[in-house]
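Mind looking over this structure? Questions follow.
Each chain you see keeps its place in the complex, though not every chain is here.
Letters A, B and C mark the chains in the order given here, with residues in each chain numbered from 1 onward.
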Amino acid sequence: MSDKILLGHGSGGTMTRKLIENLIVKTLGNPTLNKLTDAATLNLPSGRLAMTTDSFVVTPPVFPGGDIGKLAVYGTINDLVMVGTKPFYLSLAFILEEGIELELFRRIVDSIAEAAENVGVEIVTGDTKVVEKGKGDQIYINTTGIGIIPDGIEMSPERIQVGDKVILSGTMGDHGITILACRKGLEMKTDLKSDCAPLHRLVNAMLDVEPKIRVMRDPTRGGVASVLNEIAEQAGVEIKVEESRVPILPQVQGMCDLLGLDPFHVANEGKLIAVVPAESAEEVLSAMRALPEGKDAAIIGEVVAKTEYPEVFVETEIGTTRILEMLAGDQLPRIC
Amino acid sequence: MCIGVPGQIISIIRFEGIVETKGIQRKVNLALVPEAKVGDYVMVHAGTAIQIINNEEAQATLKLLEELVGDEE
Amino acid sequence: MKNRYRDPLLIQKVTQKIHQVTESLDRTVRLMEVCGTHTHSIFHFGIRDLLPEKVELISGPGCPVCVTPMEFIDQAILLSRQPDVIITTFGDLMRVPGKRGSLLQAKAEGADVEILYSPLDSLKLARENPEKLVVFLGVGFETTIPLSALAIQQAEVEGIRNFKILNAHKIVPPALRALTTQDIRLDGFILPGHVSAIIGLKPYHFLAEEFGMPGVVAGFEPLEILLGILKILEQLSEGRAEIENVYRRVVCSEGNRRAVEMINKYFVLTESEWRGLGMIPDSGLMLKDEWKDFDLLTQENLDAVKAVQEEMEQLSEYSSQNMDGPCICGLILTGRKIPLDCPSFDKVCTPESPLGACMVSAEGTCAAYYRYRGRGGRFHVR
């Protein structure tokens, strides 16, 4: 086998075949995937089915704390568990750029295998395309996940009530700032790591304590601010966030200061925001803190009013307020 | 205008230094503060130190503040 | 370590003091901050919440991007479309609209536009791409200008000939003079902390001496801003007009001599167009003759420059026919109009596709109004 990915690896012929058999199936294989049929046949317990999809396009593909493979598994798992799903199966589709090192691809596939095993999901169907050099960015991955929502779990923004507490499961912005620090040209050095992690255990622990959690979201692209605004709008409420309670690493704050960024708009990959009934908020929080992925969890705010003009505002550390908006456009480093 | 972030110089080679701010290290041009030495805090704007932070003045200002509000009580 | 500049107790005390002093004043006072980072801090920390109704803060023409004329953006965009040109810029400029789109859009269409953190990073690109023309968009005030000077110095030392500046550097004091002499009622200036770190206090003395206008150099922490405001109010209350400095940890009265030398070595004063203020004499800097090699627009032998100049002529015709003044940013920047007066507001002009600089940054006046559009005039909510 060549040590680079060539267009032929995506041609559908013997090169594709060997790549899939020798690398993907060998690493990720299970009786369902091994059949390599056009579509996989699956077994699921009864219950409501949930489905989600995401493509992953992160640069660089390997970064402190993770890689695009781990991200692709955990990202989709997290979207499933945000609505209370028990994840069962994933599909896995690669778009590889001609010329990348086979070794990199192998590493990513290994990482996917490890992540899938860690969460207990099976990869049951897949696809590998190769695009010409200069028409991709090393590796793009799509994963689509399905699972079953147990009876009794019914999260929805409409259930949100005034007084509900807003919980953030850990420090804000680690992933986005880690990726930014990798960017060629910025030349920032930190010991930051992406928070890339699966949230299924955390969600289970939370739902065990309080099955009536109103809504959960993972604040990925667009950050905490965008997710809170979405929730406020879908529920028709005003949400207050107390800035001094929002967990954030000094390095993340430092990088945001340097580059003029707002950490509320920075992406996370192993965090969740939950709106929880006030009466059980502390108990949910304790359950979260008992797990490593929730050890820094905090109640960061609450739902303060039903309103025709949904909004999210921050109570600053000096006791004043400001509006917290959704991200508009991309965040760009600035000097002013 | 002009975002400035304070940081501490942790090493210097010729006109450049490594400056650390809240766990972030970055190469910073020190040509505008030739008298800066390792351990100093500098104000960094766009990758360049524009001034050495004067710790005594900082203390003085804070003291002034405390007095200023103190004499009301 | 707790940040004492955000100590709630101290803040509460200073705020009380501000209210006390304000009570002694018989009228509404209008204070202007002329630094984008002050504007940002005031917004971020909700400083207005703390002030008496009688104290009004006006965000002046304090961000280099906001005062850069549209023509400069147009030039940068046209340039970015030339073959073998790499534009390097601070992220701030990316979203600012010119007559036909922004640099962000030009990049989306394939122009090679690189966002950088330091002007010196631009040299690195020039070194790595000797066959390309690497242009740094030289925007910024006294804080940033020495950095451009350092970049030129380094390019000269290394003999990097493909590095050029598209220069729109401006200096602050002449703009203060213009603001003071124009038909805007102002009672004092919160003076920019980091500009002052370079130029010191002397260049502001004319404000107090010629115009009886108080000015206080302040830092960017909540307590520093509040202290600055307090100091101005005290002057007003006592009938004084002085230039004070409450940002002594960074600003000394002489400024940074080395930085000023760098500015003076490479640049010389010239008149300059400010969005909102018009042409202001001696408010801009141009490269001295001996450094013209680094001044993009004087390289008339370069195809890229020729092309840009021709297209600028066409664009200005096009503009004078079709595009004259859909944005009243200038009037808003100087406090003479509010965004609701602008016919483009919330119609063609939104934060996602802003027409003017006031809509570009989240702290821009138009962006702030936009947030509360359609709420029956309920503008300043909390």
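The working rule: contacts are C-beta pairs under 8 Å (C-beta built on N, C-alpha and C of every residue); 3 or more make two chains touch, one makes a residue touch a chain.
Model, not experiment: these values are computed from the prediction.
Participant: Counting every copy in this structure file, what formula fits the complex?
Facilitator: The structure file's complex resolves to the formula A x2, B x2, C x2.
Just so it is clear, only the chains that are shown with their structure count from here on.
Participant: Report which of A-C and B-C is connected by more C-beta pairs in contact.
Facilitator: Taking the two pairs in turn, the one with more contacts turns out to be B-C.
Participant: Would you kindly tell me how far, in whole Å, the mean C-alpha position of chain C lies from that of chain A?
Facilitator: Roughly 37 Å separates the two chain centres.
Participant: Quick check: how many Å separate the C-alpha centres of chain B and chain C?
Facilitator: Using C-alpha averages as centres, the distance is 22 Å.
Participant: Enumerate the residues of chain A that touch no fewer than two other chains.
Facilitator: Only 258, 260, 334-336 qualify.
Participant: Hunt down the residues of chain C that sit against at least two other chains at once, touch-wise.
Facilitator: 36-37, 63-64, 90, 117, 121, 140, 144
Participant: Which part of chain B faces chain A closely enough to touch in the complex?
Facilitator: So the residues of chain B touching chain A come out as 1-3, 5, 21-27, 44-46.
Participant: Please output the residues of chain C touching chain A within their complex, sorted ascending.
Facilitator: Residues in contact with chain A: 6, 8, 11, 36-37, 43-47, 49-50, 63-65, 90-92, 94-95, 104, 114-117, 121, 124, 140, 144, 222, 351-352, 362, 371, 375, 381-382.
Participant: Would you mind writing out the residues of chain A in touch with chain B in their complex?
Facilitator: 181, 187-192, 249-251, 253-255, 257-258, 260, 334-336
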